[in-house]
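Note that one protein chain of the assembly has been removed; the remaining protein chains are unaltered in position.
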Amino acid sequence: MQIIPLFVAIPLGAAFFIPMVGRKNPRLSDTLANITTLALFLMALSVIGKATQVYWMGGWVPRLGIPVGINLVLDGVSIFMLVTITLISFLVTIYSIHYMDKFTSKARFYSLFLLMVAGMNGVALTGDLFNLYVFLEITSIASYALVAFGGQHEELEASFKYVVLGCVASTLVLLGIAITYAMTGSLNMAQVSTIIGGNFKPIHLFTMALFISGFGLKAALVPFHAWLPDAHPSAPAPISAMLSGVVIKTIGIYALVRVMLNVFGMTPLTSYILLVLGTISMVVGVLLCMGQDDIKRFLAYSSISQIGYIVLGFGLGTRLGIAAALFHLINHAVFKSLLFLNSGAVEYATGTRDFSKLGGLKDKMPVTTTTAVIGSMSIAGVPPLSGFWSKLFIIVACVQAERYGFAAWAAGVSVLTLAAYLRMLKRTFYGQPGEAQPAAREVPMSMKLSMVALAALCVVMGMLWMPHAQRTFLIPAARVLQEGLTYASSVLGM
Amino acid sequence: MHYALCLALFLVGLYGVMVKRNLIKIVISLVILESAVNMFIIMIGYRKDGIAPIMSKMMDPEVFASRSVDPIPQALVLTAIVIGLGVTAMTVALAMRLYEKYGTYDIKEIRNLKG
Partner (left out) sequence: MLELMGLLLIFMIIAAIVAIETRDLLAAVISVTAVGFGSVIAFFYMRAPDVAIVPIVVEVLILVILIRATLRVGLKTFVGNRDFFGMMVTIAMLLVIFLAGIRVFNDLPAFGEPVMAKMMDAPSRIYLANGLNDTGAANIVTAVLLDYRAYDTLGEATVLFTSIIGAIAIIRKKARKKPSEPEVEEWTV
């Protein structure tokens, strides 16, 4: 039994099935959704450390080295992304059990949620450019609908903005894929990379520009970030956690890096573009986040800043830089989902997200407060939490690559992040009790459970840099990206 | 020349998305963007004086292979058109819900969120 296609097939099947059986019985849809995401997570754990496997859909194996069908590739990076996606989606579905009681049509919520997960798993696995676009659209459409799930003014408006920019991004990507096809006659990433093979013409630069702006829009890198601070806060908290935690990383950064490094091959110019885009996002994101009064908008801007770190690491193009970027990617997925879930808990308990009405929640909501402190300290890079290690290694990688300026920016932004998060903690959990404080109560069990699990992960995740975990998990992923064009030979088996 | 015209059509759509205030106009611009890309993909596969990629009994397979237009772009566009329809339907649903809430399609009057 091949496991690779199941990563897409299982959530897809569950997404078709849940609205049929779960309409009248919300608890049944809770159970089914949680079983599905748990199964996916266990499957992702079971493939860690496996060698590269290629699965040809429909049995269309290549003929004379020419790919005829669509392939799914399970290599180091795909495994890494699958673990990240399924881990966060599993913890988020647990959280949704009680949180989503405040909304109607829970079955449709889970259906859209699982479609989003299926789309992201597909993006992480596919080895075909057009198939990548199709999965990109599945993920995006599901997330547009989920952002509008609350049905209120701001939510609809944010979702519309997101749809418009998301659509433009998808068309830019599709145009890029079309030009790539026109140049190479193939859609298979491995074959395209053997044909282009680092030999750059002006048209390839134009295509790269299309991909960078398309995927950059999806990832909300700074000149393209306008939709994110509206869309992420407007969604229900579990979806905010998914969007900031994994969606922008999978359909934005992962897709961009895969296309850039494995298909086109990194050049000094593209590397420099990534470094600059990353640094701008890092700095602008943190500066904008300092002035926010809404806890979820605050977290959304902070996501832009952290995405900057990840792109900076990838832009270095060295083994250490890429490994550190991947490390920060999974760490950010964990602590940013945790913080969004905390903000959801605060909103669930008090009905507001405004700093001016919050404050002094620490006695009423001890679990939420403790986990939020751990998450904030981790994102701010306080040792020995996970965020400290990944930021440290990004800075070390910058120094090692002799990019001292970028290293200084990364260190400076880290200090600003700490200041911003201390202010957020003070105004929400400590400080003077706000007007919303008296009515607040600790949130239900399932919400607490997933927050505690994520906080625990924040503490232990630094261990991923220990030699054994590094060798089986991080380094295989970094190697696939760093060795760039050898991707083709490992997929086509030449 | 033909590709440049297609790019122009694409940019007209992009202009509409970026400049217009009316939600329906923005949706229309998105539809134009999609048509432009679909057009471009089909143009890539066109072969001068080619034939449609449908085999007939009378035709020699080798002649067919040397004269037919490229089938892949056509398959891609069929998929892309349907995806475009799905996105458009959802965008219009959103626009109509927004109209219900605000009583207008004007993006300037629909401004609860700041950039």
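Note that the chains are named A and B in the order they appear, and that numbering of residues resets to 1 at the start of each chain.
Here, contacts are C-beta pairs under 8 Å (C-beta built on N, C-alpha and C of every residue); 3 or more make two chains touch, one makes a residue touch a chain.
What you see is a predicted model, and the numbers here were worked out from it, not measured in a lab.
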Visible chains that the absent chain touches, using the contact criterion stated earlier: A, B
Residues of subunit B in contact with the chain not shown: 1-9, 11-16, 18-22, 24-25, 27-29, 31-32, 35, 38-39, 42-56, 61, 64-65, 68-72, 74-79, 81-90, 92-97, 99-100, 104-108
Contact footprint on subunit A, counting only the chain that is left out: 12, 15-16, 19, 57-58, 60, 63-70, 98, 101-105, 108-109, 111-112, 115, 118, 122, 130-131, 134-135, 137-138, 141-142, 144-145, 148-152, 156, 159, 179, 181-188, 191, 195, 201-203, 205-206
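Here is the rule we use: only the chains that are shown with their structure count from here on.
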Distance from the mean Cα position of subunit B to that of subunit A, given in whole angstrom: 28
In the complex with subunit B, residue positions of subunit A that touch it: 130, 134, 137, 141, 144-145, 148, 151, 153-154, 156-161, 163-164, 167-168, 170-171, 174-175, 178, 181-182, 187, 226, 229-230, 234
Of subunit B, residues touching subunit A in the complex: 10, 14, 17, 23, 26, 30, 33-34, 37, 40-41, 44, 72-73, 76, 79-80, 83, 86-87, 90-91, 94-95, 97-98, 101-102, 110, 112-113, 115
